[in-house]
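For reference, the structure discussed in these notes is given below.
A single protein chain has been omitted; all remaining protein chains appear in their positions.
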Amino acid sequence: MWLKNCWYVAAHAYDVTNTLLARRILNEPIIFWRTTEGTVSALKDRCAHRLVPLSAGRVAGDVVECGYHGMAFAGDGRCVAVPGQDGVPASARVRAYPVVERHGLIWVWMGDAGLADDTLVPNIFWMDQPGWAVSKGYHHVRADYRLVGDNLLDLSHESFLHTHTIGDDVVVNTPVKVDVADGMVVRAHRDMPGIEAPPFFALLLGSDEPIDRMQTAVFHPPSTHMTLVRIQPTGQPDRLLDGRAIHLLTPETATSTHYHWGFARSYHLDDTDLTEKVRLATTRTFDEDAVMLALQQEGVDEEPDGPFPRLALRVDAGPVQGRRLLGMLIDREQASGAVLRVADLP
Amino acid sequence: MWLKNCWYVAAHAYDVTNTLLARRILNEPIIFWRTTEGTVSALKDRCAHRLVPLSAGRVAGDVVECGYHGMAFAGDGRCVAVPGQDGVPASARVRAYPVVERHGLIWVWMGDAGLADDTLVPNIFWMDQPGWAVSKGYHHVRADYRLVGDNLLDLSHESFLHTHTIGDDVVVNTPVKVDVADGMVVRAHRDMPGIEAPPFFALLLGSDEPIDRMQTAVFHPPSTHMTLVRIQPTGQPDRLLDGRAIHLLTPETATSTHYHWGFARSYHLDDTDLTEKVRLATTRTFDEDAVMLALQQEGVDEEPDGPFPRLALRVDAGPVQGRRLLGMLIDREQASGAVLRVADLP
Partner (left out) sequence: MWLKNCWYVAAHAYDVTNTLLARRILNEPIIFWRTTEGTVSALKDRCAHRLVPLSAGRVAGDVVECGYHGMAFAGDGRCVAVPGQDGVPASARVRAYPVVERHGLIWVWMGDAGLADDTLVPNIFWMDQPGWAVSKGYHHVRADYRLVGDNLLDLSHESFLHTHTIGDDVVVNTPVKVDVADGMVVRAHRDMPGIEAPPFFALLLGSDEPIDRMQTAVFHPPSTHMTLVRIQPTGQPDRLLDGRAIHLLTPETATSTHYHWGFARSYHLDDTDLTEKVRLATTRTFDEDAVMLALQQEGVDEEPDGPFPRLALRVDAGPVQGRRLLGMLIDREQASGAVLRVADLP
């Protein structure tokens, strides 16, 4: 159910310091920390000796020291010291995971370390590049990451679930155009010209003028979603506001997801008050998603068999394409070990 | 373990309003609500699209609207609207359950809807008929409904568990007479003449005179229990007080039970203070049962095999007859699909 040979977001860069951060990814317990030089290491969070979590220990210089008997492991997983004896058993090591820090995020490679290639990190430069102001956050979602992905490829749910921020009747009543670019990127687009601005957009615009709203959901498998959030006062393209919601879905377990996100905008860059208001509104919106997704997961847990969704409605065109593409890539990896090469985002 | 083609109590009538009530019955999640005309509908609490609970949505007029994508379902289970598209897929429906409102209770038919027959609702008119004042309540019990039923057919436990309200040594020391009327109704009777009144009966009588106590447990399978609670000052039949405790046991899961109850009396009808005092005393009494039954269930969970009860004591004459009858009816239904026709209560 998971693509292995690819980069997953483990944390926001600011979450990883010189103390240990423990996080389960693809159901493997992992610790992350920064060495004295600032680079990030990742090891399996389980001592090679007695299986205690290394996260109950501490960082000592550039190594991790187990809290139980002091075995020390370097960032490459090798044991470098066993207190109480001179030598180190050859088999004393824990799994190390390739890590890259990029775009303000920590990425971890969960498959064959020999295939790790940092050119394969999705190019989501909006997260930390000059010219963009970003509101960031994290949600823990008690649902399969594929349900979270479906949610992002079918934004018609905004009309029912997010009426306090981004939703109105227009969304669900506007037909969505879905295409698959290069056989690799699913896009679902809606144009909504001349509408009353839902509250979140009035906030961005600083007024309640009618707007033209252009919404595009983009999915790069397995885990990178982006929502293009472009609005302008109706008929005034010179006043276009260009925003990008970046959604990074990392499976924690088969039924839970780490959801790191950022909302990047290319306007009002110095308005830190707006940055905070966007963060709060987005947090509220994704809180609503998290509740509904967890309820959905309970239904799936109780009735696991059968097609999903049970009925493919018109609004499911995006999710159906997304799941098809993802399933195909997982099948391909399991059959041939081929590594997914990700195209640039649009 | 459950009879299917019969009516189970889902709720007190006052619990079902124009908002959604979610309740699991025979391990199926169900929602209940009143239409604008006041009739009650019941649907499976799981959307036909993505399996989210419909109880996370809302009632809109006479239909239920899913909170995720707005699919609307009528009380008969048919989908009547899919926002974002014109047609409705033919297969878009959820299971509807026949419902009857009677005797101040909402009854749901869990088996073949084509066999639902409202003349089969147990005639427990005491719950809402003029001439009776009723104290009502609900307990959630973490035990198999058969354990709750055993508890009601062997009232000797009052002597140990309910000494603050209805129990004294007399109950367990008085032989119980058990018979099965019409091969269909189990009755267990005790006469206890000339006894000191336990606190609950002194409350009913408004004095602490000696009383004659006549106790009859009645069981109509699968789920209707009644306790005839008749007392009189010793030797004074002209001062007889006639009460009925009605116990309605609806399986929630294999190990939990919805326990709706009422205590109906034919005297002091306008004494609302007495109605409340009876409610409080009964709540306390059934709280004591709920604790012991949950502990019993834990024992059964840990040692599921073997006869039950492990030892059939003299006091088990009622429960043994009740379980025999219930088991026979379940076997019959599973073999032939025959519908149980309930006799009138005594």
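Labels A and B are assigned to the chains in the order they are written; within every chain, residues are numbered from 1.
Throughout what follows, a residue touches a chain if its C-beta (ideal position, glycine included) is under 8 Å from a C-beta of that chain, and two chains touch if they have at least 3 such contacts.
Note that the structure is a prediction, hence the values are computed from the model and not measured.
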Of the residues A:A56, A:V80 or A:L269, I need the one that contacts the missing chain. A:A56
One chain isn't shown here. Among A:I25, A:A42, A:A92 or A:M292, which residue touches it? A:A92
Note that chain A touches the chain not displayed via residues 46-53, 56-57, 65-71, 82-85, 89, 91-92
Contact set of chain B toward the excluded chain (per top definition): 150, 154, 156-157, 159-161, 172-173, 175, 291-292, 295-296, 298-300, 302-303, 308-311, 313-315
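One rule holds in what follows: only the chains that are shown with their structure count from here on.
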So what angle, to the nearest 5 degrees, turns chain A so that its CA atoms land on those of chain B? 120
Roughly how far is chain A from chain B, going centre to centre by Cα mean, in whole Å? 49
